[in-house]
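The complex is shown incomplete by one protein chain, all other protein chains being positioned as in the whole.
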Amino acid sequence: MSIVDTRTPDPKRFIAGATGDWEIIVGMEVHAQVVSKAKLFSGASAEYGADPNEHVSLVDAAMPGMLPVINEECVRQAIRTGLGLKAQINPRSVFDRKNYFYPDLPQGYQISQYKDPIVGEGKVIVSVGPDSKGEFEDVEVGIERLHLEQDAGKSVHDQHATMSYVDLNRSGVALMEIVSKPDMRSADEARAFLTKLRTILRYLGTCDGNMDEGSMRADVNVSVRRPGGPFNTRCEIKNVNSIRFVGQAIESEARRQIALIEDGGSVDQETRLFDPVKGETRAMRSKEEAHDYRYFPDPDLLPLEFDEAYVEALAKDLPELPDDKKTRLMQDAGLSAYDASILVSERAIADFFEKVAEGRDAKQAANWVINDLLGALNKSGKGIDETPVSADQLGAILDLIRADTISGKIAKDLFEIVWTEGGDPAEIVERRGMKQVTDTSAIETAVDQVIAANPDKVEQAKAKPTLAGWFVGQVMKATGGKANPQAVNQIVKARLGIE
Amino acid sequence: MSDLTSLTIAEARDKLLGKEFSALELTDAYLSAIDRANEAINAYVVVTHDRAREMARASDDRIAGGTAGALEGIPLGIKDLFATHGVHTQAASHVLDGFQPRYESTVTANLWHDGAVMLGKLNMDEFAMGSSNETSYYGPVKSPWRRKGSNLDLVPGGSSGGSAAAVAARLCAGATATDTGGSIRQPAAFTGTVGIKPTYGRCSRWGIVAFASSLDQAGPIARDVRDAAIMLKSMASVDDRDTTSVNRPVPDYEAAIGRSVKGLKIGVPKEYRVEGMPDEIETLWQNGIAWLRDAGAEIVDVSLPHTMYALPAYYIVAPAEASSNLARYDGVRYGLRVPGRDVIDMYEKTRAAGFGREVKRRILIGTYVLSAGYYDAYYLKAQKVRTLIKRDFEQVFASGVDALLTPATPSAAFGIADQDMASDPVKMYLNDIFTVTVNMAGLPGIAVPGGLSQEGTPLGLQLIGRPFDEETLFAAAHVVEQAAGRFEPTPWW
């Protein structure tokens, strides 16, 4: 495959070496575990976390005479992902065997797709930023292909002095390998790409994106070159399992390559591993043999074929994706690009917001979701799925503000109470007497009491009308914050005669 | 009671139902025949006495209870390639030492479901790679046949040599076998038995140790055509666990026995008349043509122009698939493990010790033809040639031909440790020259005895049919059988 350079070198992204500027070239192969109950070619559970070899069928253990039968759900999910990546869906694709020996590869080959993948070229729009001016920049990252393949098992090396332990629970779990074009030019872009890809997969429900459990891993291809110059040899950093590490791995690997070249050396094409403790990459210790995978079509399977109607039906049922949702929130609800970006960053947040905003003021809803809810979640280290305040509860709080039942300030207190204790906001307001006092006679009484108690201040205020604020404050204090601030203000001014 | 072993499956079935003898008596008759003969013939690698008797007793119960299955109480031998629960399943290879699967192949499960009794596991060429049953880790099988006035041990053919020898020597009523390039039909032809390789996709491959996935098919070897039809009916099924299993109901093959061949168009492909073919093979072929013509079939000359390329294409496709299928024998999850200083060393030593020479040869060829830079020239090319071979057949069938008649093998059985064969692997491969085309095109093919060679050893004819038209093959093979008669070896063991 020849590499097409889709980007114009941008000095903003250059990194300085001892001998001049360098540009980083990044491409990624992301392995995303397909959300399915069973494995790609067997009826064993694809669920994470089980005792050794319990989620293993005879097929997964490659017992003699066992045969693969494809899970239709995995095919459906791959097509849906392809549609979400605005990619070419191939109505005919082929499963090949990739042959190599490894203890966690029981068949001695991985069933994958080589020449004819299920999904072809697509693209992802990545928002990079904010920069020092708070600006975001949209970058288009091309998708080369997406194919379905089997995951391998797991070898545990630290249980025994001389032996490795092999657990095949993951063996045969369905993966989508999503291959990007080498379109990224910085660690930030790579991070943003991975984040965006994960968001899309989560919106689609085709991968849970849980990098801790390994349901999403990235192989990162890194090379450096003089800005706009010819591509250099790349290194592949295998199995990076967090977005943060992807950034660190790219930066340290780029620095390593620049130093090598600037010292008159050259980069060897090799596979490397990222060590998160040291924050650097190292060459794999195992002897790197020239790979010769001897791909050929798996004779146990047939070509994977489906018609246009099938794809169309899946396309029709696709959920609204983050880019479309963001545009809609900006155009229809009048949200800022920044607010919209935050709200669509996770499908669960967007869903939460839309529920709160339904039939209410969208901007106000956005403010509350972003500042109050996400702020509180962030502070307590909780995800949106663990929020103690439901969308209905937050909506009820907003309704109380709109009905002038409570003030904005009381609403913050109410939010706190609902957060810690739960309950129906309207009922809490009622029970705790948090209702805003709008009865003018009650406010007048309170104002009169304050005026009567502070004759000196009354005199001063007549000379300096801004002191009216002091009276308002005193009245609010006296009413426990429940008096309607506008009403208090009006009455204070009238009584002091400073209109 | 030893004459019980002389009964065909059909005969035994009727007599069992008529309660002339019990399934246990029948099974015991076979077990004692095996115990007497197996040391000499080496057809069985394992005899499952206890299980056989247990199954026979259960059959007797079902017969008594009126719930007998289609093969109730019929004692069968099972090729070592079929997974049998808790019983030696090693593809006659050292690399599968001690392997006892915790599962049952679909084909054998179908047989047990129909009431059949397992006598034991049958010897074969290692991983079904061979045409003489000499590549078995358990030593060669000796044919029950000998040349007139000779004590030379002959091969029973392969890879299903144990199956063919056991059937011919009456060490089972029928046997399962598999055919990747001729492994049912060639040994059937060498032993005077009937063997059918059904259409690819007719029998499930689930639980059969894989050799070359796109070519492997299970089928029976039996005493006569009717028995082969009875067995295939039970072996065949539609299996959701095998992607290549074809979703078609299994017909009652036995009903085709005795069906007239009048008006059938039988093609005689001229490309099967190969250089150096012995006269007796030509005579055999002409006899077959005459018998079918006499029975009312129309004989037509046809051409299958790519026939000669089937064997070379096969020797790319089959080893390529095998090299990958046999990668799982790595000493990790089952079978032999030879310790090594690291895991790679362990693999290399285990596989070096576990595989025999022929298997290694094919793994290396397969690895080579798939390796970088050679794929297009070998594998891809061979698969294209395969398309042409299949197209040849399609054109002949499209012209109205119902079945083709050819010799099953280019010669009669040869001697064990034949020097010619040993010195040149390709010579051995040429045994499959008439049978391999059928596998390459996925068609059904049956081998039926057509006569004896001048030396008194069996010769077989092959009938090739349209996809899933096994019934026509049974009908036509039965006509041949009626005309040629049946052939049985004189016991020397």
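Note that the chains take the letters A and B in the order they are written out, and that residue 1 is the start of every chain.
In this text, a residue touches a chain if its C-beta (ideal position, glycine included) is under 8 Å from a C-beta of that chain, and two chains touch if they have at least 3 such contacts.
Here is the rule we use: contacts and distances are computed from a predicted model.
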What name does the UniProt record list for the absent chain among "Stage 0 sporulation protein A homolog", "Aspartyl/glutamyl-tRNA(Asn/Gln) amidotransferase subunit C", "Ectoine/hydroxyectoine ABC transporter ATP-binding protein EhuA" or "Succinate--CoA ligase [ADP-forming] subunit alpha"?
-> "Aspartyl/glutamyl-tRNA(Asn/Gln) amidotransferase subunit C"
Thinking of the whole complex, not just what is shown, which of B:246, B:277 or B:483 touches the missing chain?
-> B:246
Hidden-chain contact residue, picked from the options B:286, B:387 or B:454 = B:387
Full-complex contact with the absent chain, from B:28, B:330 or B:432 | B:330
Option touching the unshown chain, where A:17, A:43 or A:214 are the choices = A:43
Residues from subunit B at the interface with the omitted partner, ascending | 98-103, 199-201, 214, 240, 243-247, 306, 308-309, 311-313, 315-316, 323, 327, 330-337, 339-349, 351-352, 355, 360-361, 363-365, 367-368, 371, 377-378, 380-388, 390, 424-426, 429, 441-442, 467
Could I get the residues of subunit A that touch the absent chain, sorted low to high?
-> 36-38, 42-45, 51-59, 61, 69-75, 94, 101-103, 155-157, 159-168, 273, 284-286, 289, 292, 294, 297, 301-305
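We adopt the following convention: only the chains that are shown with their structure count from here on.
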Interchain centroid distance [CA atoms averaged], subunit A/subunit B, Å | 58
In their complex, what parts of subunit B are in touch with subunit A?
-> 82-83, 89, 91, 96, 99, 101-103, 105, 205-210, 212-214, 240-244, 320-321, 323-324, 326-328, 330, 332-334, 343-344, 347, 367, 370-372, 375, 379
Within the complex, which stretch of subunit A touches subunit B?
-> 58, 61-70, 97, 99, 101, 103, 106-109, 164, 166, 292, 294-296, 299-302
